[in-house]
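Now for chain A:
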Amino acid sequence: MRNTKWLVPTLYILFLMLPIYWLISMSFKTTNEILGAFSLWPQEFTLENYITIFTDPTWYNGYFNSLTYVIINTLLSVSVALPAAYAFSRYRFLGDKHLFFWLLTNRMAPPAVFALPFFQLYSAVGLFDTPIAVALAHTLFNIPLAVWILEGFMSGVPKELDETAYVDGYSFGHFFIRIFIPTIAAGIGVVMFFCFMFSWVELLLAKTLTSVAAKPIAATMTRTASTSGYELGLLAAAGTLTIIPGAIVIWFVRNNIAKGFALGRV
Partner candidate 1 sequence: MIDKTTNQKAWFLVLPVVVLVAFNAVIPLMTVVNYSVQETFGNNVFFFEGVRWFEQILHSERFHAALLRQLAFTGIILLIEIPLGVAIALAMPKKGPWVSVCLVLMALPLLIPWNVVGAMWNIFALPEIGLLGKMINGMGIDYNFTQQPVAAWFTTVLMDVWHWTSLVVLLAYAGLSSIPDAYYQAARIDGASSWSVFRYIQLPKMKRVLTIAILLRFMDSFMIYTEPFVLTGGGPGNSTTFLSIDLVKMALGQFDLGPAAAMSLIYFFIILLLSWIFYTLMMRNEDQ
Partner candidate 2 sequence: MAKITLDQVRHSYIEHPEGADDWALKQLDMVWSDGGAYALLGPSGCGKTTLLNVISGLLEPSHGRVLFDDRDVTDISSDRRDIAQVFQFPVVYDTMSVFDNLAFPLRNRRMPETEVKRRVHEIAGMLDLEAVLGNRASGLTADGKQKISLGRGLVRSDVNVIMFDEPLTVIDPHLKWQLRSKLKELHQEVGVTMIYVTHDQTEALTFAEQVVVMHDGAVVQTGTPVELFEKPRHTFVGHFIGSPGMNLLPCEVVDGIPDFLGYRVEIAEPVQVPAGARRLEIGIRPEFIRFAPEGLPVDIIKVEDVGRYRIVKVSHKGQPIKLVTPENTPVPEGGGCLVFDKAMTHVYADGWIIT
């Protein structure tokens, strides 16, 4: 019994890899082959789908646009969440519990509810069709998460550290940046991972708030599926390329994944 336990995670991982394999294999097939004959791997291996993506601006700009707003969002969310989490961790102030709770409820808000209002709001402030709009919109969900996770990590750092620094003459800013932040570096890593993840994968708001200039790759892909018939190979290639940033990020945090999911407070 003991010896066959490994079968379970193995089968599960195989199950996970199967659709991904299929996607990758499709990306190397020609549309003719896809629609014509069914084959487990490409019979006529082709790179033309990838070439299209790398040479056509409408395609590769999609990736740049997506990466742009994701990075802006991550940096923005983390930098405003840090002082806020510190405040929640170290201080009591008027309305603090209610504020914290209110922040968390935003995580429970369906993006669908915000689709139209955001469309109107961001158009009204002239930010429609910019990466900033999407970055800002995503902060609605990422900031509460960032504050929650960071507060958890910060509560693990004893207050004596702060007090010692003040006694030693550090100003708050100096202490925060030079001493405190390195102490919770792992926590910041975890938060950046989650912010990146949620912003990178979200589609509805990203599509709603953009049209041409800041169009994310997700929008370009859906356009392909509807307008030019069924260019499945191209779609598959585009999809495969979107998996890469995620894979890279996971690889970097692989040692902290289990720890990160413990979220410091579980």
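The candidates came about this way: all candidates are chains of the complex that A comes from, given by their letters.
Just so we're on the same page, a residue touches a chain if its C-beta (ideal position, glycine included) is under 8 Å from a C-beta of that chain, and two chains touch if they have at least 3 such contacts; residues count from 1.
On a predicted model such as this, the values are computed, not experimentally measured, just so you know.
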Checklist entry - What candidate from 1 or 2 touches chain A in the complex under consideration? => result 1
Checklist outcome for this item: In the complex, the residues of chain A that touch candidate 1 are 5-9, 12-13, 15-20, 22-23, 26, 34-35, 38, 40, 66, 76, 80-81, 83-84, 86-94, 96, 99, 103, 105-121, 136-137, 139-140, 143-144, 147, 155, 158-159, 197, 200-204, 208, 217-218, 221-222, 225, 232, 235-236, 239, 242-243, 245-247, 249-251, 254-255, 257-259, 261-263, 266
